[in-house]
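To start, the structure under review is shown below, and the notes come after it.
All protein chains but one are shown in place.
We call the chains A and B, going by the order they appear; numbering starts again at 1 in every chain.
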Amino acid sequence: MSLETPNAVYAGGFSNPPVAAAHAFRAAMNAMARPGEVQDITGAAPPDGISVAAGSLLLTLCDPETGVYLAPGTDSGALRGWLAFHTGAPVVPAEQADFALGSWEALMPLDRFRIGTPEYPDRSATLIVDTPGYYGTNAVLSGPGIKETARMQLPELTAFQNNAALYPLGVDFFFTSGSLVAALPRSTGITREA
Amino acid sequence: MKTTFSAADRKGWMSLLATADEARLTELWQGCGIDPVCEWLRPPEAGGVMVRGRMGGTGAPFNLGEMTVTRCAVSLDDGTVGHGYVQGRSKAKAAMAAKIDALMQTGAAAGVRKAVLEPLAEERQAKTSARAAKAAATKVEFFTMVRGED
Partner (left out) sequence: MYVAVKGGERAIENAHAWLAEERRGDTSVAELSLDQIREQLSLAVNRVMAEGSLYDPELAALAIKQSRGDLIEAIFLIRAYRTTLPRFGYSQPVETGEMACDRRISATFKDAPGGQVLGPTFDYTHRLLDFKLAAEGEVPEAPVSEPRLEATPHISEFLQGEDIIEREPSSDGVPGDLTREPMSFPAGRAVRLQSLTRGDEGFILGMAYSTQRGYARNHAFVGELRIGTVPVEMDIPELGFAIEIGEVELTECETVNQFKGSKTVPPQFTRGYGLVFGQSERKSIAMALVDRALRWEELGEDNVGAAAQDEEFVLSHADNIQATGFLEHIKLPHYVDFQSELELVRKLRREAAEMAETLAAREAAE
């Protein structure tokens, strides 16, 4: 009668929400403050197909007032139920999303997400890109939060360079894999690794 | 053992529990003599709900102000899930509501309905009618003064 498959939907929240959310928030904040640096983030056990890191970000950042876009391949009844029970966040189209979750390919095209307004650049989307893993690097990062340069693996470079060119508007990115998270805010400059 | 029930039925008992007087609910719940073993799916937490009104009573919505609500969710041994959403900040009341919601989906439903829900419904009805009766006594009965004929 309701959308429940209890184990998938009701389990897997933070076991001690105030503490776990504070730890996860700190990891997310440090990731954004130090672009490209990988942080541990745990606490959530989301439905199959979603990384622990992505699930922990959703539990930490989403509530009934943040619209979430679930890209094809990620969207499922189990994930919708889990998100509804643990965060109350509504699932919305990409154009209205505060947060978006999916693989890089499934999240494309990028230009449908909100980039904020000159008065309120914060009214923009944060994309959680769930990736198979971290291996190698292809991009050199510079800007706020980076002493000289940092390196990370990006699915492509042009899209991120175009996004950075919109600053102070634009979207921000988390990259999640397993229980690891790294971030790329719009303020970071990106060049191809030599 | 699960029983069948309609969403309207469930809405009815959850609504009744949301507005129940805590002391009375506690009394009825204890009198009921059931306290199933259950596991928290969501421990009781207090929060706010923004209440909305409509312009002119019927028009577009606007935000009026918040109210306090406490919610929780439990799971019985057999996996039945119960939700509690109650007005105010009482965690104990939310917990009772969730357990009753769970039991109402099991074979214990008839007993719980008789011991807890029916008295609550009757008392709520009686309280509403008592106020309505006082309001009715303040209704103005207009009469026209007879005017002089000549």
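By our rule, contacts are C-beta pairs under 8 Å (C-beta built on N, C-alpha and C of every residue); 3 or more make two chains touch, one makes a residue touch a chain.
Small disclaimer: the values here were computed from a predicted structure and weren't measured.
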item	value
Chains shown that the absent chain touches, full complex	A, B
Subunit A residues touching the omitted chain (full complex)	2-4, 9, 63-65, 81, 84-85, 88, 90
Hidden partner chain, residues of subunit B it touches	7, 10-11, 14-15, 18-19, 45-69, 71, 73, 83, 85-89, 128-140, 142
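Keep this in mind: only the chains that are shown with their structure count from here on.
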item	value
Complex contact set, residues of subunit B against subunit A	5-7, 10, 41-42, 45, 73, 75, 79, 81
Parts of subunit A lying in touch with subunit B, wherever the complex brings them together	1, 4, 6, 10-11, 13, 17, 85-86
